[in-house]
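On to chain A.
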Amino acid sequence: MRSEPDDRGGAVGGIDGELPASIDGLTPSTFVAPATAQEVAEVLADAAERGLAVAPVGAGTALALGNPPDRLDLVLSTARLREVIDYEPTDLVLSVGAGARLGDVQTVLAEHGQELPIDPPRGDEATIGGLIATGLAGPRRLAAGTLRDLLIGVAVAHPSGTVTKAGGMVVKNVTGFDLPRIYHGSLGTLGIVVSANFKVLPLPRAEATVTAAAPSWEAAVAAAERLRSSRLDPAALDVMRRDGAWSIGVRLMGREATVGGLADEARALLVGETAVATGAESAAWWRGYTADQAAIAQGDDVVVRISVRPRAVGGLIGSLVRLEEEQEVQVGYLGASVGVGSVVLRLRLAGDNPASRLAALREALLTLADQVVVLAAPSAWKRGFDVWGRPPETIDVMRSLKHQFDPVRVLNPGRFAGRI
Partner candidate 1 sequence: MAVAVEAQGNLLRLAGYSGHDVPEDDLLRACVHCGMCLPSCPTYRLTGQEMSSPRGRLWLMKSVADGRLDLLDPIFDEQMYQCLNCRACEAVCPSGVHYGPLVEAARSQLEQHRPRPFWQRAVRGLAMGWLFGETKRLRALVGGLRFYQRTRLDRAVRRTGVLRLLRMEELEAMLPPVARRALVPGRERWTADDGGRSVRLFNGCVMGTVFADTNRAAARVVARNGAAVDLPVGQQCCGALHVHAGMMDEARTLARRNIDAFEASGDDPVVVTAAGCGAALKEYGYLLKDDPDYADRGARFSARVRDVTEYLAEGDLVPPPRAVRRTVTYQEPCHLVHAQRISTQPRKLLRAVRGLTLIEMKESSLCCGSAGVYNLIRKEMADDLGDRKARHAIETTATEVITANPGCAMQLRASLGRNGSTAHVRHVVELLDEAYGGPRTKPAVGGESRR
Partner candidate 2 sequence: MNRTSLVERLEGILGPGGVFHRPSDLLVYEYDGSVDGAVDTALPAAVTLPTTTEQVAAIVRLAHEAGLPVTARGAGTGLSGGAVAQQGGIIVSLTRMDRIVEIDRADRTALVEPGVINLELSETTLPQGYFFAPDPSSQRACTIGGNVAENSGGPHCLKYGVTTNHVLGLEVVLPDGRIVWTGGHADGGPGYDLTAAMVGSEGMLGIVTKALVRLTPAPEATLVLLAAFGDVDAASHATSRVIGAGIVPAALELMDALTIQAVEPAYHAGYPLDAGAVLLIEIDGVVEDVRALGEEIAAICREAGATEVRSATAQAERDLLWKGRKMALAAMGRLAPNYYLHDTVVPRSKLPATLHRVDEISRHFDLPIANVFHAGDGNLHPLMLFDRRRAGDVERVLEASKEILHYCVEVGGALSGEHGIGTEKRDYVTLVYSADDLAAMAGIKNSFDPAGCFNPEKLFPKGYMCGEVRALRAQAMAQKLGIYAF
């Protein structure tokens, strides 16, 4: 069966969630929401034949991510691919449609005392497919890794009209190239993930978050280092500045009987006033703290992620503080995952010609770190540079990879690194 994309436009209204009117200023002519993997493949094959450009969309929580698309004809929503395909609690594996929202998936898992140990910013609303495509992660990756470490299998629809699978439903598998990990973070430019299989883990039996205010960034980083080299093995460890005040947050997980003691130890390693949140409150604290890291452009907000080796985080924060003064940038929010080496800024640019000021800021940041990604910014400001940073030296291999999977550039043309 070969479907006409136009026929499906009407189906969109029945889908919950809002579909974007435009992506970075480009308005698609068509919306589709296929109900099966095969339909997704057919839509893609059809688009390939007609030379149309397709943007896959999940919950639309990270649409600001990426370069403005070269072309945009069709938005493909995965919203109807949201069922739990297979869940074997005793095997700790889950297979779920790409359109399922992480929050819903976590609810299903929690009924069996399990979870996906990830906490991407505003992740509960995001879809599984979107999280795989964007590869965005939160503070818990310090101990638990990212979604890619849990991804054990995928089914993917290609512009060739085929649906392929890779990996499987077992937690250990070296049958063939590790395609699931390659799709992770590829911004849907190689194919559209229609379903994914994950290794899931038992929920921690208890958790606690200890927070403390810090008089300076130096004090905050020093405290973080003390915690990191302690026996506590934190689940997350961040230094942050919100509303101009520095603070530190550490998340501890373990058995009911031990977490309290660990929290006391953490307090002893911190200086000054501390606060402890436990259970749901602890998780909620992190949701609140990371919300500003989402790749969502609110007004003229710019969200930037800078990655360095963990040992360089302190130095980077110091440099950022100086840069803030020199460049007259108003950094409203800074969140740094210390052991990971990732710093996310949400900022505003003062004065005239913000587009060129953003370009200049980005250049300045690239002198401080190799990896600088503009996660979100007003569309017009993003046109002057590659939001993903400098193209890697392997860009030709990546182009060739793109060519193998999507030779006529149907999927998100121009949006990914190197404007692939």
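Candidates were picked such that all candidates are chains of the complex that A comes from, given by their letters.
The criterion applied here is as follows: a contact is a pair of C-beta atoms (placed from the backbone, for glycine too) under 8 Å apart; a residue touches a chain by one contact, two chains touch by 3 or more; residues count from 1.
This is a predicted model, so every value here is computed, not measured.
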**Prompt:** In the complex, chain A is touched by which of the candidates 1 or 2?
**Reply:** 2
**Item:** candidate 2 contact footprint on chain A (complex, rising order)
**Value:** 45, 48-49, 88-93, 113-114, 145, 148-149, 156, 158-166, 168-179, 181-182, 184-186, 190-191, 201-203, 205, 231-233, 254-255, 257-258, 261-262, 305, 307-311, 340-342, 369-371, 373, 386, 388-395, 397-398, 400-401, 403-405, 407-408, 416-418, 420
